[in-house]
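Note that one protein chain of the assembly has been removed; the remaining protein chains are unaltered in position.
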Amino acid sequence: MKFSSEHFLDNAHEALANETLQENMALLGAFLPAVRDNAIDQLGQFKELRSYVKSVRDHTLDNLDHYLRQYEEQVVLNGGHVHWARDGAELNEIVLEICQQHQARKVAKGKSMITEETGLTEHLEKAGLQVTETDLGEYIIQIAEQPPGHIVGPALHMSVDEIRELFFEHHDLGPRELPDPPAMVQEARKILRQRFLEADIGIIGANALIAEDGRSLLVTNEGNGDLVSTLPKVQIVCTSIDRVLPRPEDSSALLRLLVRTAVGSVTTEYVSYYSGPRRPDDVDGPEEFHVVLLDNRRSDILGSNYQDMLACMRCGACLNHCPIYISTGGQAYGSVYPGPMGSILTPLLNGLETANDLPNACTACGRCAEVCPAEIPLPDLLRDLRAEELEQKLSPASWRWGMKIHGLLARMPWLYQLLTGIAIKVMYWLGRRRGYLSSLLVPNGWTQVRDFPTPQNGTFMSQWKKGRR
Amino acid sequence: MTEAQTEILERVRKAQYGSDDDFEIQQSLAALGSAPAAPLDFDNVLESFLLRLSRNTASVDFAANRAEAVQRISDFLYKKHATRRVVAGHDSRLAAMPWREGGVLVRFDVAAPEDPASISYAKLAVAESGSVVLFSNRDNPAANNWLVTDHIVIVDGQDLVASYEDAWARIRNLTENASPRGIHFISGPSSTADIAGHMVKGAHGPLCLHIVYIGDADADLQARVLEKAVDIKI
Partner (left out) sequence: MSEPIQPFVGLFVTCLADLMRPSVAFSTIKLLEQAGCDVEVPLQQTCCGQPAYNTGDFDTTRPMAKQLIERFADYPYVVAPSGSCVGMIKHHYPRLFKEMPEWHSRAIDLAERTWEITSFLVDVLDYRPEQLAQASTARTFTYHDSCAGLRELNIKQQPRQLLQQVSGIEITEMQATDVCCGFGGTFCAKMPEISEKMVSNKLDNALASGADVLLGGDLGCLLNISGYASRAGKTIEIRHITEVLAGELGEPGIGEGQS
């Protein structure tokens, strides 16, 4: 499978034939929506809460430069450093420079979608640094040398057996049994503990940035992000400019939705707000604190038709509820952002011409928008991208012309009804005995996998006009 | 300002629709009101807190006062680790507890990797999520929250609030003069479901979060909580 959005259809083909993947995805597609429904039922005021959080987001995006400047001021007041990166390459360079300034050799990372977007780990490894992903899901795909399959649980497309094999292969711990997930987690804890203690640099992401007090929010269950934020001498937060919120209460309102929607719990084990290096009388904590703020097209998306995408809280619900995502898995999308949100974000970040299949991988069923805690009109944005594809002539000419011809005919009802009257009669006569036609002469997507049910004996309009009632 | 920062802020300003006036921005934010609350499982805040704790797989001991709390902690440490030695931060409330009377030997320091257990004194507790609120500072070093196997957290009944918003109101007061490096809402032992969705308690952080609640919590209340905990699906 080629990890590239251009190969979506080929990747999907492979994915559909992969029985293990299909089994795992079916489980994911049954389990995560069920726990989400449970938790949202318990919450009660889902629509009201998401509408409120949306209003705060809209307000913040409307005044983004004000809040970004306020955030930076506060971080600096607390003794931290703020860096600005126009694109992924700049972010990678900034982080590498900080590492080199400290003659760092070992880096421990918490989960950060932004660093996946920019390919930071690869960049640091090329420069000779040892980078350990400490989030268990990220660690698993790191040793598997696979891209992530889901934005919340990057290894959820893998089965217990597959992961067990990986541990046997990569952990030099002699003959032993790993009978179940708890045993495997304990082994990972042992292996990774050393990495926490030895790391020179700790890198984490941020679920939100609080402008009022310059804090960055880290939401985890494993405790790895907090160890990474405590033990190494230097802490670096990699995040993007759209994460900022005005007040800490706003992040709590967000969390009320985020955790329930993503994993079906009221809260995660650890919700941490970090605001800078150790204070003068602290006895532990990093000596230096850096925040790298990435733009990478967010400022383009701001003020555009697609601005609502900036409110995405990376919960993964749209993925879990999307029948296309469940059929193909995340890696087929060739992007760290798959599923409905990824089918919008990936073309916006990387250019529509490199990912033009993604907005078409959608039946507009609306299940994603129904559950989206950020109230993003995902099917509408996907359709808008398809409209852009049309303008840029990225879709096949046959489809474009087909639609225009149909549109023209439809505006001439007398001609439309005349032609369809004939065509339908012919199809009826050809297929009435069997009830279906297995071919429509020209190879097409319908008859490739389906038969075509035979129409009835004449169109409604022709019958109605003849007086049948 | 670097070139990158200037460019980014310029692009942002060109794209957005908002105001230049700080006061106006503040007003329009305030006009949005406050967030709809999450439901509490009981009318009683303490019962709700305890129910959430049990759903989060945190364990709880009850104590009427600090002396009893020391006793509970002593029993807990001995049962789990056959020792009464433990590390704790420099929180003055911790220093004031009658450890010696309970036979507990406290080292006031940052936790080391070999420390099996640590004790923290919560700043607050939040009922809506079953969380304790701790700061990272000299009073409670961050390592004490995450390096150990058993994290013991003392909670005073008077520090229990209902919602996140209530918590932030109190945190603002507590941090008025000094802003701690970290503010943490801790709700259970570390966990992960990254292996094929199987929920495992005990990941990189502590395997156990043990709450010692100092306040009124009679046997009836505890029974009520246990009964309801069975029915709740989340």
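Should a chain be cited, it is by its letter among A and B, assigned in written order, with residues numbered from 1 in that chain.
The rule we apply is simple: a residue touches a chain if its C-beta (ideal position, glycine included) is under 8 Å from a C-beta of that chain, and two chains touch if they have at least 3 such contacts.
Not measured: the values here are computed from a predicted model.
*Asks:* In the complete complex, the chain left out here touches which of the visible ones?
*Replies:* Displayed chains contacted by the hidden chain, ordered by label: A.
*Asks:* So which of A:Lys47, A:Arg176, A:Lys190 or A:Arg450 would be touching the chain we can't see?
*Replies:* Looking across A:Lys47, A:Arg176, A:Lys190 or A:Arg450, the contact with the absent chain belongs to A:Arg450.
*Asks:* Among A:Asn24, A:Gln142, A:Thr267 or A:Thr459, which residue is in contact with the omitted chain in the full complex?
*Replies:* A:Thr459
*Asks:* List every residue of chain A that touches the chain not included in the displayed model.
*Replies:* Residue positions of chain A that touch the missing chain: 9, 12-13, 16, 323-324, 327-328, 360-367, 369-370, 380, 383-390, 395, 399-400, 403-404, 406-407, 409-411, 413-414, 416-417, 420, 424, 431-436, 438, 444-446, 448-456, 458-461, 463-465, 468-469.
By our rule, only the chains that are shown with their structure count from here on.
*Asks:* Just the number, please: Cα centre separation of chain A and chain B in whole Å.
*Replies:* Chain centres of chain A and chain B, defined by C-alpha means, are spaced 30 Å apart.
*Asks:* Would you pull the chain B residues touching chain A in the complex into a rising list?
*Replies:* 2, 4-5, 7-9, 11-19, 22, 25, 28-29, 32-39, 52, 55-56, 90, 109-110, 113, 128-131, 136-138, 141-143, 145-147, 164-165, 167-168, 171, 178-198, 200, 202-206, 209, 233-234
*Asks:* Which residues, counting only chain A, touch chain B once they are in their complex?
*Replies:* 24, 27-28, 31-32, 35, 38-39, 42-45, 48-49, 52-53, 55-56, 59, 61-66, 68-69, 78, 83-86, 90, 134-137, 140, 153-156, 158-160, 163, 180-182, 184-186, 188-189, 192-193, 196-197, 213, 215, 221-224, 226-227, 229-231, 241, 246-250, 252-253, 255-256, 263-279, 281-285, 293, 295, 299-300, 302-304
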